[in-house]
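As structure tokens, the structure follows; a few thoughts come after it.
Note that one protein chain is taken out, while the other chains of the complex remain in position.
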Amino acid sequence: MIRRSVLGLAAVLALAPMAASGQGTGTVTAGFGAESTMLDPVKYSAGVDHYFMGQMFEQLVRVNPEQRVVNWLAESWSVQEENGKPFIDVRLRKGVKFHNGDPLTSADFEFAYNKMRDPKISRWSHNQAEVERFEIVDDHHFRIRFKQADGNYIANFLQLWAVPKAYYERVGEAEFGKAPVGTGPWKFVSRTVKDEIRFEAFADYWNKDHRPKAEKLVIKVIPEDLTRVAAFKTGAIDFLDAVPLSMVEEFRKMPGVKTLTVVTGNNLFLNFNTHQEKSPFRDVRVRQAAAHAIDVDAIIKSVLFGQGERYVQVGKGGVGYDPELKPYAYDPKKARDLLRQAGFPQGFEIPCYNLTTPREPNVKEVGEAMFAYLTQAGIRCRVQGMEYAAWLNLARMGRNAPPEMDGVFSHMWSQNLPGDPGTAWAGHVHTFVPGKGWGSYSTTSDAEADTMIAELKLTMDPEKRAALARKIARYKHEKVLGGVPTYRPMVTFAWRTDKLDFTGWPYPGYWRGMQEVVVKK
Amino acid sequence: MVILALVVIAAAFGENVAPHDPNGLNLAAAFRPPVWEPKGEWAYLLGTDNLGRDILSRIIAGARVSLVSALYAIVFAGAIGGLIGMISGYFGGVVDAIIMRLVDIQMSIPALALALVIAAVFGADFDTVVIVIIVTYWTWYARIVRGEILSLKERDYVALAKVAGCGTATIFFRHLLPNIMNTLLVLATLQVGQVIIFEASLSFLGLGIQAPDVSWGLMLSDARNYITNAWWAITMPGIAIMITCLSANMIGDWLRDTFDPKRRQL
Partner (left out) sequence: MRPSGTFPREWGKVVTGYFLRRVLQGLISIVGASIVIFFISRLSGDPIVLLLPTEAPPALIEQVRQEMGLNEPVWKQYLIFAGKALGGDFGKSYRWQAPALELVLDRLPATIGLALAALAFSILLAVPFGVLSAVYRGSLIDTLGKGFAMLGQAMPNFWVGLLLVLIFAIHLDVLPAYGTGSAAHVLMPAIALGWYPVAAQTRIVRSAMLDVLDSDYIRMGRAVGASERVLVWKYALRNAAIPLVTILGVYFAAMLGGAFVVETVFAWPGVGRTVVEAVFSRDFPVVQVGVLLTSILFVTSNLLVDLSYGFIDPRIRYDR
């Protein structure tokens, strides 16, 4: 039997800087670079959807500023076992209300589960595939019963979102998407796609220590970097999301402005084709040569203006993070030696595919720099830039055909925050298995890695999971499987100190939680 | 004229003239300002970009891509559009009606939207850009040439040639073509600037020229990421576009006034 300790509320309280009483005042106007497509948590499809959804909706657990998972709508939860099958036992927090006044009960989570497992509704139905049934014990106690263990379920914050069953059923799916109701600190007011979304503080928010300090929150959508910055400088917005990398230094020195820089949940790496017969990257020495050829630190410093965090397989604080694992050092001479040993004294020429759409800031330039380093070491890149859709099509393995990607590929796959590599490794390290969802973007095939990754999926125990992930990370690192990890992007927020106070609670890197923004009088 | 000549020379002999490899990466030399600034260096006359690449060398390399793509596109658009316009104007009737409807259809789609979709379909690269420009610009030639032919074919010498039993091809290339050459030339010159800007817009949006090729539009697209750090990186390629288009347009205006003083709206 596995027990997970309940993190005391006291610990959470200690993190809260000031206990606000009663209603907040004033309006916070924030400028975001990207916006959610959908507001309905059972229908959302992309990570960016959290930006708006995360202000209104909540899950059973969430990430605190120290990047730890803490209980949120769950008062406590644990993984237990019965007849050889695992289940997650959840006790719901009492006194939680939806924006329309309905109390949160187990039935609401059951409703969410039923929606989220339906492939006609949810884009993430495969995440519920291992669940056998949802069992309500009472209004504040339920169990998620599994057919077989599913480690990713825990890695993904217990998956489920609190959705008001009664309201949803009354207004219907379309209407709910237009006027969503959750348990979160912000109540939905209105939205204009590609322009803005408006919220007001939820006076009955259950977590009294984390009630919004402002009365209203307006998020403006301004994708063009320069325009967003100008809007901040002219005072049209008080809170700037995603300060352009090149301006972070300038913002840090700016009088009357404060900044917060945090790492985001994405993981970038350079992948190789090892599937095709003639690929030079089938030789581990060539892969190691590539890893030694690139000065990732220099790239982070100049191309990313320092706004990136080097990682080796798993980011700091993630499941399987191993502080002893050191990245391959930049050593062009060693890279050449390795190439020579592998039988390429003159190096070789290879197509190098670069993502040019800024899915993360400056990825295109990072790719250009990496490919220039490879070329200098003898892996002569024929660079081909590709916009996102073309890049994704190339990256994705044909349903039954061999991979078309025949060279080097700049890739990314989020391990989320605090970070769990299970899903990412299943997708880009595990061998491609048609129809099973394994290795859907993989150009790697290694039996030992496959066995361990499959085992990781079945491991729900946090300790065992971390140990196994560490083992895989070491193996993956030594053999340079599934590419060379490079960096995790960082994001910087800036706000005007004369108008706002922002403590970054909850952890804002991925979800952009805004509830701790305080408007000064 | 002089400027255009310089640009053409730069495009032709770019590799020999350029002080640096346009794609030569040197992270240690990133963001060097132009030589006249306090921290400028003679090694990098117009400064360097975020990857330490020499901007002058990149402008020279970009001149080739920008001009060559423009020339290719204009020559083919002119040839295809011109021929279709001649056929349409000369034969008239159903052929004319069909061709003109096609032209109408094409012209009713915003050029940049069509270009974006095509580039997205075929994968953005040099060849696609050229094709996209041809697809966008042939209609202009077709329409204007058709108009010219309509009036030309009423002339006596065309009628005479027909009576004399000259083949259609002979009439086209011996009698009609020389008479529309001036128009084609003026139109082509006036389009050089437009096409360069069109290419720059496509590249700016990310569906034009892709690295490692260098184009002015691509340089601008890159430079906007660090616009406040290096004003020169966003200014210089823009100025290159500006003076090239300016000189092409001036030559075009001059040609128009010389060949065709009455038609002011070509």
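By letter and in written order, the chains are A and B; residue numbering begins at 1 in each of them.
Simple rule for what comes next: a contact is a pair of C-beta atoms (placed from the backbone, for glycine too) under 8 Å apart; a residue touches a chain by one contact, two chains touch by 3 or more.
Quick caveat, the model's predicted, so the values are computed rather than measured.
Residue B:F204 is the one among B:Y44, B:F204 or B:W232 that touches the chain not shown.
When the omitted chain is restored, the residue from A:A426, A:M460, A:V480 or A:L500 that touches it is A:A426. Only one residue from B:V8, B:L71, B:A120 or B:A161 touches the chain missing from this view: B:A120. Among the residues A:V137, A:A329 or A:A389, only A:A389 touches the chain that is left out of the figure. Contact between subunit B and the unshown chain involves residues 101-102, 104-114, 116-118, 120-121, 193, 197, 200-201, 204-207, 217, 220, 224, 227-228, 231, 234-235, 238, 241-246, 249-250, 264-265. In the full complex, subunit A touches the hidden chain at residues 37-38, 43, 45-46, 119-120, 123-126, 177, 192-195, 220-224, 226-231, 233-234, 236, 357, 387-390, 392-393, 396, 399, 413, 423, 426-427, 434-437, 440-441.
Basically, only the chains that are shown with their structure count from here on.
Chain centres here are Cα means. That of subunit A falls 43 Å from that of subunit B.
By the touch criterion stated above, subunit A contacts subunit B in their complex at residues 225-226, 229, 244-247, 250, 295, 298-299, 301-303, 354, 356-357, 361-362, 364-365, 368-369, 372-373, 383-387, 389-390. Those residues of subunit B that touch subunit A in the complex are listed here as 23, 25, 27, 30, 50-52, 120, 123-125, 206-207, 210-212, 222, 224-229.
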